[in-house]
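Mind looking over this structure? Questions follow.
The complex is shown incomplete by one protein chain, all other protein chains being positioned as in the whole.
== chain A ==
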């Protein structure tokens, strides 16, 4: 009896500090933000009504969904191409692929966004080079627009898309591929009709991860969009700090959390959490 009791006590004592830290430092202020969305500037559902009627908010939501969808398709396709080599290449190919995936992964989002500014801006590497070979006379506008945002976000998210794909490809049984080849299927056909369908769970997992991440993206769109292609996260920032409209900022946050929560629920219906690492 004494053992059972002290076990429970021990568990409670060990788990308490983190819970006692996160409840006041995260759960309580989150409820505070939810409260803002219903009370500022006036109590009621006014902020949520504004969400449905405000043209600016609507266009930002639509832009965010569009950018997230494009980024998801491009990132997953690009990640698929490099993951094939990372998982199934020769040892040297695998080492190079791993280097190309992990180095950007560990470098901060700011440095990576800055790298794209250095490449794409009017006086950046690409425009300078294209002008010096006489291909163009005026610099191309490659940043401060949606193109720059999509490029920067895709670059950020490819490594995240790689991990679920790699885990799906690693668990694939080689004998199935050999059987397809043995039965006379071409390399191309084996890839499209056997290999790709068998990594379906990885594709779904990585697409959902990339999509969810894209929805709440802040730093890359703010730097590469240059204030011209504002996404939801930047809109929240602007509503809190520039045109103090805390109620609307809070309401957008609540909607964003609900949306992401629904997508996560969908994710875990299709993929077991272990397959994502």
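The rule is simple: a contact is a pair of C-beta atoms (placed from the backbone, for glycine too) under 8 Å apart; a residue touches a chain by one contact, two chains touch by 3 or more; residues count from 1.
We take it that contacts and distances are computed from a predicted model.
UniProt lists the omitted chain of the complex under the protein name "ABC transporter permease" (options: "FeS cluster assembly protein SufB", "Phosphoenolpyruvate carboxylase", "ABC transporter permease" or "FAD-binding protein").
The residue from A:121, A:206 or A:229 that touches the chain not shown here is A:121. Chain A residues in contact with the hidden partner, per the touch definition given at the top, are 6-8, 10-15, 17-19, 21-22, 25-30, 32-33, 36, 78-79, 81-82, 84-85, 87-90, 93, 96-104, 106-119, 121, 123-125, 128, 155, 158-159, 174, 177-178, 181, 187, 212, 215-216, 218-219, 222-223, 232-233, 236-237, 240-241, 249-250, 253, 256-257, 260, 264, 277.
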